[in-house]
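Of the protein chains in this complex, one is absent; all others appear in place.
Chain IDs A, B, C, D and E follow the sequence of writing; residue 1 opens each chain.
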Amino acid sequence: MTAIQTLHILNKSPDHPRAAQCLELMSADDGLLLIGGGVLLLATGTLPTATRVFALSPDVDARGLGNLSSNNVSAVDFAGMVTLSLQAQRVISW
Amino acid sequence: MTAIQTLHILNKSPDHPRAAQCLELMSADDGLLLIGGGVLLLATGTLPTATRVFALSPDVDARGLGNLSSNNVSAVDFAGMVTLSLQAQRVISW
Amino acid sequence: MAETASESFTLVITGAPYSSQAPQTALGFAQAAVNAGHRIDRVFLYGDGVHLASALCAPPSDETHWPEEWSRFLVDHSIPGVACIASALRRGLVNETEQKRYELPAANVRVPFEIAGLGEWVEGQIKSTRTLYFHAGD
Amino acid sequence: MAETASESFTLVITGAPYSSQAPQTALGFAQAAVNAGHRIDRVFLYGDGVHLASALCAPPSDETHWPEEWSRFLVDHSIPGVACIASALRRGLVNETEQKRYELPAANVRVPFEIAGLGEWVEGQIKSTRTLYFHAGD
Amino acid sequence: MIDQPPYGAWTGREALDMAFSLAAFDQPASLLFSGAGVNWLRQGQEAGAIGQKSVEKNLSAAPIFGIEAILADRAACKTFGLDESSLIEGVTLVDVDAALLTDYHHTAFAG
Partner (left out) sequence: MIDQPPYGAWTGREALDMAFSLAAFDQPASLLFSGAGVNWLRQGQEAGAIGQKSVEKNLSAAPIFGIEAILADRAACKTFGLDESSLIEGVTLVDVDAALLTDYHHTAFAG
């Protein structure tokens, strides 16, 4: 597993203009961490395919999306979020 | 000039999902009043053509859009907004 | 010659000052309505809009003081200004009654705003010719 | 065996409690960071985030009291909590110093939050390994 | 009308309060979920995980308290992968169009 360049933390629902911009500005060696309303991207089936995708478990569970996570999405808890934010070279909170 | 059925007051920027929904749900005999960030619809050139469109002057001026108003858009002040809200059969604030 | 019939409004503000434009737009509308001879039955603050009732805002002197402007307008025209109690308690807006009930260190609601339930909004909606909402924009 | 290097964070919260999820997510992150042996240099409240420092919130008893939870966490771990002065004054969040300066009827900042300028944010950004932002969602 | 997604903002919750309040004062009221708001209606929400309360119970109680209908925009449900089997009970799917709005005297968002 190569290092994550930029970790994009997205808490906006897929219909929010900032969500679209976040997805547009990701590189293949970046990571996407879905938190808050951002986890709804798991429901729309429009996940990016070129990038590693993570989703914050408590937010996934709160929204009833626990069984939607495909193999391409890794569930993380807050400890995992801390680790990811340090592993990545930079973090952008959208 | 026929009566306005529903006056749709839109204060969301054109890229906001609620703006899209407002425009989608208008009938030909409705009116659209752009206020706040909603007046940016004057800049994108995506104004509805079937509906009467109004824009609140102070908001248009604040955003430097004073000379963009085409003939299809009527500028109104707050007094005009009051009148419109009473002339219409119903008002929806988006 | 027939006089213009006087109509009445309930205004609901859900956007906070210094975060949204809602209180400013609502004030422009309210002033125009009064100038046109109409009545404002009630101004109801809901959600983040309750912050408009704060007595503790101190914006820079070259910016408009929206809570002050609104208070003056309400007093001048004897219009009731009501903040929703559920929204207000969550967001830290309390009068002396609520301060005592919840044993809080201070009260911060500005005169003439009062705190009351959603029933005031329901009543306004029934009573007034039109109910208008002033939301945050973005 | 090499120890895991201890890193440090500055957390910026721009979303208000009971309006956005930002304070809740930030607290989950902060707790996990501390549990992992990292340091939180500073929590900086900006924009609507300053409402987290309110001493007057009284949410329903079956809802989490976010300002209280955050205060306790900051005290327990001796982490400075700072509300941006410009954001706070506009939004009606004042401590006793500001209350006196602006002749306001009360102060409403909760212990241990302090009020200071954006310089604290700049300093945090320089000093900490990572600066994370917790914004309102929608 | 609720078009904001659950838990990230308080407006959905506050719109529910408005509807319940109307019903309490014997005013006819329906809830319409559209856009990302339809995600309030997904089965199996565990809001405790983020220190909030689920609204599933409140919504189930809506008819008892006099809310006339819980409507959900069919197209938005499809966008967010929701169908009859994943929606909570008591929801009616509708096509949201200009005609639907004219059935109601007042239409309001909570914020």
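Here is the rule we use: a residue touches a chain if its C-beta (ideal position, glycine included) is under 8 Å from a C-beta of that chain, and two chains touch if they have at least 3 such contacts.
Worth saying up front: this structure is predicted, and the values here are computed from it rather than measured.
Asker: Can you list the shown chains that the absent chain is in touch with?
Answerer: Checking the complete complex, the chain left out touches A, B, C, D.
Asker: Taking the full complex into account, find the residue in D:Y46, D:W70 or D:F113 that is in contact with the omitted chain.
Answerer: D:Y46
Asker: By the contact criterion defined above, which parts of chain C meet the unshown chain? Give residue numbers in ascending order.
Answerer: Contact residues on chain C toward the absent chain are 18-21, 24-25, 28, 62-64, 136-138.
Asker: Touching the missing chain, which residues of chain D?
Answerer: Touching the chain left out of view, chain D contributes residues 12, 14-15, 46-49, 86-87, 90, 117-119, 121-123, 125-126, 131, 133, 135-136.
Asker: To test your reading of the contact rule: which positions on chain A touch the chain that is missing from view?
Answerer: On the side of chain A, residues 5-6, 17-18, 21, 25-27, 30, 90, 92-94 touch the unshown chain.
Here is the rule we go by: only the chains that are shown with their structure count from here on.
Asker: Using the touch definition from the top, what's the fewest steps needed to get from chain C to chain E?
Answerer: When the steps are counted carefully, the minimum from chain C to chain E is 1.
Asker: Which chains does chain A share as contact partners with chain C?
Answerer: Where chain A and chain C share a partner, that partner set is B, D, E.
Asker: So which chain is the furthest away from chain E, centre to centre on CA atoms?
Answerer: Result for max centroid distance from chain E is chain D.
Asker: If you take the mean of the Cα atoms for each chain, which one ends up farthest from chain C?
Answerer: It is A whose centre lies farthest from that of chain C.
Asker: Cα centroid separation between chain A and chain D, in whole Å?
Answerer: 24
Asker: Could you tell me which residues belong to chain D and also touch two or more other chains?
Answerer: Touching at least two other chains: 18-19, 21, 25, 28, 63, 137-138.
Asker: If you look at chain B, which of its residues touch at least two other chains?
Answerer: Where chain B meets two or more other chains at a single residue, that happens at 16-17, 93-94.
Asker: If two chains touch, include that pair; go through all of them.
Answerer: A-B, A-D, A-E, B-C, B-E, C-D, C-E, D-E
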